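What you see is the complex with one protein chain gone and the rest in place.
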Amino acid sequence: MLSRFFVNAESAYAHCDLYCGVYDPAQARIEALSCKKTLEKYHASEDIHFRQRCVIVKEQRAEDVKHHLMVLWADFFAPAHFETFPELHELFWKAVHQAGEVKKTVDHETVDQLLSYIEDISKIFWQTQKGRDMGVYPPD
Amino acid sequence: MLSRFFVNAESAYAHCDLYCGVYDPAQARIEALSCKKTLEKYHASEDIHFRQRCVIVKEQRAEDVKHHLMVLWADFFAPAHFETFPELHELFWKAVHQAGEVKKTVDHETVDQLLSYIEDISKIFWQTQKGRDMGVYPPD
Amino acid sequence: MLSRFFVNAESAYAHCDLYCGVYDPAQARIEALSCKKTLEKYHASEDIHFRQRCVIVKEQRAEDVKHHLMVLWADFFAPAHFETFPELHELFWKAVHQAGEVKKTVDHETVDQLLSYIEDISKIFWQTQKGRDMGVYPPD
Amino acid sequence: MLSRFFVNAESAYAHCDLYCGVYDPAQARIEALSCKKTLEKYHASEDIHFRQRCVIVKEQRAEDVKHHLMVLWADFFAPAHFETFPELHELFWKAVHQAGEVKKTVDHETVDQLLSYIEDISKIFWQTQKGRDMGVYPPD
Amino acid sequence: MLSRFFVNAESAYAHCDLYCGVYDPAQARIEALSCKKTLEKYHASEDIHFRQRCVIVKEQRAEDVKHHLMVLWADFFAPAHFETFPELHELFWKAVHQAGEVKKTVDHETVDQLLSYIEDISKIFWQTQKGRDMGVYPPD
Partner (left out) sequence: MLSRFFVNAESAYAHCDLYCGVYDPAQARIEALSCKKTLEKYHASEDIHFRQRCVIVKEQRAEDVKHHLMVLWADFFAPAHFETFPELHELFWKAVHQAGEVKKTVDHETVDQLLSYIEDISKIFWQTQKGRDMGVYPPD
């Protein structure tokens, strides 16, 4: 699998004339999935100390989701993408806002909706040439 | 001046049924202005140690701008605002993206453009009822 | 309003031979006001998850208050100011300590007292020439 | 792809009696790959401001690598794993130490070696039942 | 006492050809002791707001313990040390893992065990020549 990284690294280098680093919706997805599991454990426990820890961890993980999404939106996606995918701004707003909702609630639906928005963003990401050049975990 | 805070605090409380905290474009503006001054000092100095510190500080301040803008966009503004101000998503994208540009450059125009975007956001913020209820530094 | 920034930026540049950035008591004030509103919402809710989030947010915002005050005290104010305003050291101690008290309590008086200390610091800040040169939000 | 997440989430829940969150070597790998690309850009540029930014970014990304590796090592892997894979402690030490080396150098080999160590950890991770239950990005 | 610092600083400088900074198990120990006292106060109080703050503080302090231990393990100790002290990898794993356990529990024994592991690491640290050169607080 590593060899695929190195190939990508070389080709991305050629395509990216800005400072780009590495972009991948995987980062937001992992943190959102962590929110999901934290919530499951929250509901499966009666212990007050454990539940308080869940709230703390959920707060941090949801903030990480927001950060990773903001980076994708502002640094990876460019005006040409917003023309091709006119719903993209609103989709990102919904996703970042939803991460805030995940902080506020313990409902499973809220975090499932967040994962769904991230999935939508991920699909668009991988449809772009830039995404295929710069991403690390392409969908199978 | 303090009394004005307390009035705002009470009225905001009544209007805001979400968890809102306090929102004000002043936070993004102060950090962006800090980027601007840092850049001025960068150009006014020949000292390599000082200039390296300017780059470090600019990196941090521009990141703070991005964070404060993201909070405003995702937590303060709501779907109704995006209908009234259809350019708002793109304006926020430009502003957050521009903060990234400020990291990348030492050009004065780049940070002036960032301040201008923040000014545009600020004007919209203060036109909303929610902004007038929840903001701390209304324009005079 | 933006033009006022730029004028300040230029003049501050001339007056400030240290590395100063931008200083404004507005930053501490916004975070303290956020503590105040968080506390109001805490008392208005019976929901245990919501209340836990309030405690987490209050902890963070109060820490931000401490940080912003420390920067003002140590980096903005200089020995000449402490001669002109001999109570200034104690006032800052009271304010930073009070932010710690805000962490410890859910009493409204505690955060009102913090806001009052910040207001006192703010008045002194704007009385100084340096404050008028370097601040962003002068009192009206 | 999302459906696979949810399956994993459910099964992991059953297997994990500790507080586990979500673990995946993908997080360390993405940050290390970001170090690699940063270094490529560093060498491709003569611009001193750009190069300083590369050093700052590399410092942060390498620190993130260290953090993600520490979490995997201390929270995911358990005594039974260290018996099955007796080289695991040393492998983690090498990887975390190597992330420190990446901070210190601009040599390509150093970051390639880091990626190689992370790849070795990743292979072991996916050989474990716990890894298959709790990971997000299984190898293809 | 200060003079002892300066002597150390000079001699460490001579022995350390890598970038080393200053290493001392004291940092991990202070944070772990803070966890211990936080836990004592937790049990001595019935106040729900206070107890929530204890959980937040404990979470942060235990994370600091993990960070300080990781730095010691990966940056201070070198292959030669692991040969001389073959149990060192496992001891560090136990200590970092135990800091995670301290997050999860309110049992006194858990944090006492963490302090005991740190004490064991500390003893090994001070037995090394490098530790005597680079540490700040040698045992009396």
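In this document, chain identifiers A, B, C, D and E correspond to the written order of the chains, with residue numbering beginning at 1 in each.
The criterion applied here is as follows: a residue touches a chain if its C-beta (ideal position, glycine included) is under 8 Å from a C-beta of that chain, and two chains touch if they have at least 3 such contacts.
Every value quoted in this text rests on a predicted model; they were computed, and no experiment measured them.
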Which residue of D:R29, D:R61, D:K103 or D:K130 touches the chain not shown here: D:K103
Residues belonging to subunit B that touch the chain removed from view: 49-50, 52-53, 56
Hidden partner interface residues of subunit E, rising order: 1-2, 5, 9, 12-13, 19-22, 24, 26-27, 29-30, 33-34, 36-38, 40-41, 44, 50, 53, 57, 61, 115-116, 119, 122, 136-137, 139-140
Residues in subunit D touching the chain absent from view: 52, 55-56, 59, 103-106
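The working rule: only the chains that are shown with their structure count from here on.
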Set of chains adjacent to subunit A and to subunit D: B, E
Subunit C and subunit E: spacing of chain centres that average the CA atoms, whole Å: 34
Chain centre separation in whole Å, for subunit E relative to subunit B (CA means): 40
Junction residues of subunit B, two or more chains touched: 19, 104
Chain contact graph, described as a line, ring, star, complete graph or other shape: other
